[in-house]
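Mind having a look at this structure? Questions to follow.
Note that one protein chain is taken out, while the other chains of the complex remain in position.
Going in written order, the chains are labelled A and B, and every chain counts its residues from 1.
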Amino acid sequence: MFINKSSLVLRVLPLAAIVLAACGAQPPQATQLPPQQVTVEVTAPPQQIEVTRVVEVEKPAAPAVPGNQVLRWALEGINEPSTLDPAKAGDAPVVFATGLIFRGLIQLDAQLHVVPDGAESWTVSSDTKVYTFKIRKDLKFSDGSPVTAEDAAFSITRSLDPKIGGGNGGYYLSNILGAEDFSAGKSDKLDGVKALDAQTLEITLKNPSAYFLYQLNFITGYILSKKNVTEGGEKWYEKPVGTGPFVLGEWQHNQKLVLTPNANYWAGAPNQLKQVDLIFYGGDQGSTTACNDYQTGAVDVVGSFGQNPIPSQFVPQVKDLPDYHSAPQFVVRYLGFNNKIAPFNDVKVRQAFALAIDKSKLIKLLGESSVRAQDRILPGGIPASELKVDGLSFDAVKAKTLLAEAKFDPATKVTISYGTEGDNAKVLEFLQQEWKQNLGVEVTLEPLELQTFSQKLTDTYNKPEEGLQAYYSVWGADYPDPQNWISQQLRTDVGNNNGHYSNAEFDKLVDAADVEVKDPAARLKAYNQAEQIAVTEVGWLPLFSPNANALVKSYVTGLVFTGQGIIVPDWTAVRGVAQ
Amino acid sequence: MRRLKKNPVAFAALIVLAAMCVFAVLGPWLHRVDPALQDVDNLRAFPSALHPLGTDDRGRDTLARLMIGLRVSLLVAVAVEAFNVVVGAGLGLAAGYFGGAVDFVVSRLADMLFAFPGILLAILISAVFGSSIGTLGDGAGRLLLVSGSLALVGWPLMARYVRGQTLALRERPWIDGSRALGASDVAILLRHILPNLGNLVIVSATLDVAGVVVSEATLGLLGLSAQPPQTSLGKMIVEAFGYITLNWTQVFWPSLALSVLVLAVSFLGDGLREKV
Partner (left out) sequence: MARFVARRLFSLIFVLFSITFLTFLVGYLAPGDPIQAMMGSRRDPKIYARLQHEYGLDRPFTEQYAAYISGVLQGDLGKSYRFAGRPVWDLIKTGAPVSAELGLTALGISLLVGVPVGMLAAIRADGLFDRLSTVGMLLIYSVPGFVIAGVLQIMQVIAYQNKLPSLPTSGWGRPEHWVLPVLVLAAATTGYLATLTRSSMLEVLGQDYVRTARAKGASQARVMFHHALRNALIPIVTVLGPSVAFVVVGSFAVENVFRVPGIGFVAVQAIGTRDYPVIQSVTLILAAAVVVMNLITDMAYTVLDPRIRTR
């Protein structure tokens, strides 16, 4: 998915009534004890030291005084949510907003561990194909009605239903038994999802998978109230009922969503808050306007979601403020090559172009505090990124030699295409100059309006012989698993492999790794070997990984900043600005 | 020329315009710095001996870029306004003078072009012709595309101005007089109506220049206009605007050039007006 960090908006462990010292201390609310205790291991966000604590799961008490705090959160990239229906939402800001209203069976914590949410526990069959979830007892929707396994089954089935028309279900949930036929309209029921009783949900997979729970974690796995959806009409999502920390208070079209606390939220309602305003900033100027609004005190949180971090020009002004947070994220910008036509069907030409780029200069140009050079496919933090890969680092002499060996005719017209947004022109114009200096090749740049670019990529995939020669692209993790980066990008003919890179050995390695569940170490090793092949043959030419960054006012408490988004371990600890 | 000499302001404007053209055309021979060279150790620099006008956010020399940028902007502005004056004013004149079916066709066509989503049209033109015409002659093709697109959406306003004025002029007594004396339509148009329109056409075309320079930059984003290493005044302003709080001078120089251009063209146009 196009850097839709949506999936990556790793929602947190609301179990943990933890307050990390770094985010301004706020004592946990006095609450009563639940039936059982759960032990959870909690690790601090990347830049902090690890701590392990025993956390008590607590239920919220009604607040003595209703909250008077307002948290105003700028979401960039769109002017207006297209929907709040988790089966249909796709834009990162909307995915974030839906995640505050709805929740699924499970969730990820700040360390990307799968932890309980709507399900209090689950078991996996010995063949790793059958998952049995126990829905949390006493789990209630925001309207007070009980949540049943029937609701969960209904929701997951609905995400795959071709009559509903969402695009994401078929992508994230395709490994469920019968999902392909059902979503293609060839079958009218989804075999793999069954409510065994009011509390028990069984999901059967087609193939064993090490990453199914990550896929289930996406919004297409959220639990909706069957009653709410079936009785609410076409626009039921304007009065949504979910199991998340908030309910929709008011939808001011083309401005903001006003969320108010869900008193029935199982992990503790955000009861210091009166409301959270999710304010939308669309268009090219959106991020700049959001930063201006932040600087005039109109919003409390800016940045880190979707494709619009703090504009790079703003970073030098704000990077020394205590409000500024920055961390590596699972996003890589790269050049893709068309492997079916000259000149980039020749591996030596691709290698020459890769070796001729001095990334240290690129990093200087884009700002050392904003990006990190990337010589491989996997960004740091994704499993298997800890295994070594030898990248192609800058070597102008070798580059020229390779180009000469490839018998590359300097008169060949080389065109690189890109979509016009953000810093893209800056990056491409830099590369153009590097190739001219270090290879003596004059590259033509073809900037294209975003949708035109997207269309040309599709055309390149469908008819590579008539397609683009090379293109500047980006990938953001859908879920933190190497399969999403290696197999889904460069295996022969997969949907994201626009340039038709193909290597039989690579395919063999990833095909085995994708279904390996018994031996995680062997699985990662196979991905690592595949990655090395793709890096050496320049299936991708990785350039850099941009940091996630955000501005959070110092009076805001309870938010934890990570490269994967802002995480809220405990909503009861969140304070905004008094109103 | 004689008229200009009597009007010192217009004369000064002419000299400024000439100087700008010289700056754009001959400048690169005097200030021999590669406008595409990125000096990553000198990003967003303020003016210095090395870079007289400073550098942009890629460390490129702003003076060198201003010269090549001015060239592109001047070319596009002249091309668009020439089309505007010839086609827009011509059609407006015909519509206003002859009325009837001619007026209907011209006016309704203008109405449609007014309402048409220009961005969508630009996207289409860029996609259809971008890789054929756009790659012609070292960037000249793209300039042709951008000028064509701007001219296409620009002429209706000129046509309506001229039509409105012609409607009024047509009914003046002296025109009726000429007609009664047997003057042909062409003669009336050329001798009585056209001279009275010059002023409006000049003002409208002049005012349009600023819009054209900025729109060119917008269309450049859609891939229609001059592409790197070329640049234009509008593109320089758009790019530099992003980091205005870090270095305001980089927005200032191209904006200054644009304002001086518009002022000079206006004063020159003013001077050309018939002062009886």
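Note that in this section a residue touches a chain if its C-beta (ideal position, glycine included) is under 8 Å from a C-beta of that chain, and two chains touch if they have at least 3 such contacts.
Just so it is clear, the structure is predicted and the values come from calculations on it, not from any experiment.
J.: Please pick, from A:N68, A:T128, A:T289 or A:T401, the residue that touches the omitted chain in the full complex.
T.: Of the listed residues, the one touching the omitted chain is A:T289.
J.: Name every residue on chain B in touch with the hidden partner chain.
T.: Where chain B meets the chain not shown: residues 9, 99-100, 104, 107-108, 111-112, 114-117, 119-121, 123-124, 127-128, 157, 160-161, 163-165, 167-168, 171-172, 196, 199-200, 202-204, 207, 210, 214, 234, 237-238, 241, 244-245, 251, 255, 258-259, 261-263, 266, 270, 273-276.
J.: If the hidden chain were put back, which residues of chain A would touch it?
T.: These residues of chain A touch the chain that is not shown: 1-2, 4, 78-80, 82-83, 85, 88, 90, 162, 165, 167, 170-171, 180, 183-185, 234-235, 253-255, 279, 281-286, 288-289, 292-293, 295-298, 449-452, 454-458, 461, 473, 495-496, 498.
Note that only the chains that are shown with their structure count from here on.
J.: Where the CA atoms of chain A average out and where those of chain B average out, how many Å apart are those spots?
T.: The separation of the two C-alpha centroids amounts to 45 Å.
J.: Quick one: which bits of chain B touch chain A in the complex? Just the residue numbers, please.
T.: 36-38, 40-41, 43, 57-59, 123, 126-127, 130-131, 135, 221-223, 227-229, 242-243, 245-246
J.: Could you list, by residue number, the parts of chain A that touch chain B in their complex?
T.: Going through chain A, the ones touching chain B are 288, 311, 313-314, 316-317, 361, 364-365, 420, 425-426, 428-430, 432-433, 444-449, 451-452.
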